[in-house]
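Below: the structure, in structure tokens.
Of the protein chains in this complex, one is absent; all others appear in place.
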């Protein structure tokens, strides 16, 4: 058992932390957030130059071969700065799909485009009436000539507005909620028949509704086998959940720090409000919530390669805790800040929004609790 | 709208409060609790003399014709003193069944025995594998000759150890969890084939496991029609739940008062511990929990004659709140008392035990929540 | 003992319902129920409709234009109005400055301001909080110095709700900085169009402009605008804090919100099943229903006590906490109901993304954090209860 970082991990951490400290002051973030694109192409290029965009790729794909620990280190750093760039979409989710599904030549070529910062991707997986279920796919892929025709509607595609390419999950067979029969296609964002309605999200990111109307793609748009994307999709989403949890841990850390500072500075009745015991005890509860998220995120990140049952349990547990403890920290932070916590001009408000809204990406607390509950019942039945 | 007591209700309340104040000091209660019978026959006689045993009976049965308000007033007073006598079993549950099911002549006769304090009853309804479901009845009633033969096992029959008579719910037809096909029989506690294992309960009351092996009863043991006890049973249990909620409200009130007194008296670090803000805020939460229980109990008590859907919702809501808010008050009371709250010699420990364990009578929080949830879904389906 | 309304009360309720049916604009009610923004015109219109009917100034004595309602009638009106989706009344004129003027004002002030409030001629704002004086209100710093028949006001107020629309503001100002902090405060009415008054918007985390900062830079205010005695403003402030607030629990609003949420839960089909038939969601909905029932009946008990002549005191602190907690929890479940569609942050003028209700869910959740902060934070309410009710 050894919970310390390797030298490489420590260097990675220092790099991300320095980058965030330099580039992501609250003011800088506000100017990026309110810009046309909602993220900074320059920062993205810096990520590329520093090698961050290659972190999770396999060496075969030209990457750093980073695992859960590296993913956690990067995402936690991004969480501290509330980083807005489409790292999760492009690198973690789509990168993972490409890495696992594309054949050798294609993989290197596609990965190069990501690692170099030239191409940004978005994962178009979930659908309007499927909630958080990634298998609830009505979008169809029909073979036609050498290629395929795609039709469907993809909901809240994170960073789908600015992506150069989409990876679209479509169904060629199977029941509507089955993992069987799903395929992954790379679709140019400006292809004929692709309609995107881009918008801001409440936590300062961007997303898009994507509709596909008779979108023709070539045969090589298909990643992997027809109907065989299920496992890779699960794996990509698990990495996504770990990244989100780590981001939440980073953001919660700063939310706790900002609140603690405020308790020490803000005076009422002639004393710092941090001298009131009721508030002290609530601050302790916030820190305890943070530790729980850190612990379960750490566990999940170290379990990406564990056997499926263990892995799923730990990942679901982490996301459940983020939903629960994150909400506590966000709500308490606003409450302890009082009116200032409600203000768009206060950094804490943005941390609170991001922390709470992370619950709405890739499965909320209730969704992952259901998975845990079912596991429990299944195990019982099997026993 | 008028929430004040009528003159009669006020008199009833004063009478009960005075009785409890006089007879049910903590010391007196301890000596009753640790006595052989676990309740006081003298106190029971006093109840009879004061007319308390006739409160819920209809005038036709020789009673006071008290409704939900009277039931609440009496039970709340009993809750304040943690009264141990089998009022709930004899008067509320069995009294109600007799009042609703027995024919005119029999009703007056049976009621007289209760009202006069001569006969104590216990309701043998729930069964070992049925949890809180009163309809889960395996006990059978088979017609034989002029009478019936009863066979079965009844679980945790409150005050079943000391009762002179049992009212046994048995099935003559219907599915195992159906309200149809249930009958109510009066069975002498010392009848051949009735086995009772009496015991204390953790909250200081008494109960018994009752087994019935080929117990022969006469035709007039049957209350009402064969298989027709369902509605009366529901009604009796609803009255029982209201009584328990009111008892919880009374006990929670005293638990809050005792805790508040302790916060004012107990000194640490040279000041009363009630001067610590964290404890003050928790005391406020306790009081808020008490108010919620009072409110919902009040509502439930006033709804005993409302239409079934409303009535069931309000009664379930009250019991859910008792489970939830009661636990909070009990746990916080012990915690704020510290070690003294853990001591059998402290009154607060007994209040805490009774408050928490009320959750285990006639349906706990989870049980009643399920009812509410189902109502919600049913309403939705109907809409 | 009777929890049902009597015949008279039912008749009154029917009258209120009929009035709301005939006079509350349907589009406005729909916006209110869906947590959408109202225009200032829509708000003022509703105030004037009620004013004409004589129902605007519910808490005023009849001699000044109040409707002479009992506590139960007030409760019925508030509950029915909220459930029907009426715009919330702005309390600053009717329920804050007016009671102070009635209690402490001169005859001239009464004659001038009260009819204007009844007609909604002015839009009032509240000038209490300052950046350094939140919970500790008495430590306020805004100065008013007497010069002849004027005060010269300098300083800053904050959290001024809807101050951008206001033309009048009542302020607590410091007229004597040499005495104990509570003793040198005065209650002043200030025309916001006076030279030297600047309003700066404060945008809240849900993107709304509900609150403002108000700056006073050598603002001249006639001494006639002083209410009560100079340096006795704290008395006015305290009077206001204990002034009857029957609606503080917001039960009607919560009932409307929960009803709306149930409709949503029936209509929103996720993975082929309506939300309301999904056990985990139904469980939380039922939990909230129980909580709300408890608040509702606690509120009624306080109303009934008032009807019987009792004076609700610190009990209103219980209602504030309980009522705001349940409203916030409802908004949290509303956010959950929206699922991934809670994320899009779409201006109301744009078409929604996903289900109609979803895009306002998260902004509403964040906006309603204010409930436990403003109007005396829930921590302050607990301090009040500790002291006034528990004697700690």
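For reference, chains read A, B and C in written order, and residue numbers begin at 1 within each chain.
What we mean here is this: a residue touches a chain if its C-beta (ideal position, glycine included) is under 8 Å from a C-beta of that chain, and two chains touch if they have at least 3 such contacts.
Not measured: the values here are computed from a predicted model.
Interchain touches from the omitted chain, evaluated on the whole complex, reach A, B, C. Screening A:82, A:208, A:244 or A:283 for touch with the missing chain picks out A:283. Although one chain is not displayed, its contacts with chain A can still be listed: residues 1-6, 9, 69, 260, 263-264, 274-275, 277, 280-281, 283-284, 287-288, 291-296, 298-299, 302-303, 314, 317, 320-321, 369, 372-373, 375-377, 380-381, 383.
By the touch criterion stated above, the residues of chain B touching the omitted chain are 126, 128-133, 136, 155-156, 176-177, 197, 199-203, 205, 207, 209, 267-270, 278-279, 327, 331, 334-335, 338-339, 341-345, 349-350, 352-353, 356-357, 360-361, 364, 366, 369-370.
Looking at chain C, the residues touching the absent chain are 279-280, 283.
Please note the rule applied: only the chains that are shown with their structure count from here on.
The centroid of the Cα atoms in chain A and the matching centroid in chain B are 53 Å apart. Chain contacts: chain A has residues 278 touching two or more partner chains. Residues of chain C in contact with two or more other chains: 379, 382.
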